[in-house]
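See below for the structure under consideration.
Of the protein chains in this complex, one is absent; all others appear in place.
And now, subunit A:
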Amino acid sequence: MNLNLTLIGQAIAFAVFVWFCMKYVWPPVMQALQERQKKIADGLDAASRATRDLELAQEQADETLRESKEKAAEILEQAHKRSNQMIEEARENARLEGERMIAAARSEIEQEVNRAKEELRSQVSRLAVEGAERILESSIDEAKHRELVDKLAAEL
């Protein structure tokens, strides 16, 4: 084994290779690696962000759904209440109307009764006068005794 110029040649070759590698090989590869790393990191970030957004949207949808359900229940309840109220009112109205009609009928009946009574009275008075006329024949002057007969009729 002789040490000779090869040693220096090798050292020079080595230096040149290292220089070349440092200048033209390492930086572009490293840059590509780092850029890819960044891209992957960005992608992962975006993915996690999207997941979070999705979760948020889901939550919002749930919230909206819940709210609308509540509202619907409220509206339903209100409608229920209102309908009950209406039924109550209608019932009341009907009752009142009925009462009114009953009252009206009653008064009408009373009136009719009164009218019948009046007529009866007048007929009775006429019949009485007629009867009396027949009994007394012409002794009684209708005009003279009208007052008496009316008084009699009113007493009936």
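We take it that contacts are C-beta pairs under 8 Å (C-beta built on N, C-alpha and C of every residue); 3 or more make two chains touch, one makes a residue touch a chain; residues count from 1.
Going forward, contacts and distances are computed from a predicted model.
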| The hidden chain: which UniProt name fits, "NADH-quinone oxidoreductase subunit", "ABC transporter ATP-binding protein", "ATP synthase subunit a" or "Fe-S cluster assembly protein SufB"? | "ATP synthase subunit a"
| note | Hidden partner sits against subunit A at residues 1-11, 13-15, 17-18, 20-22, 24-33, 35-36, 39
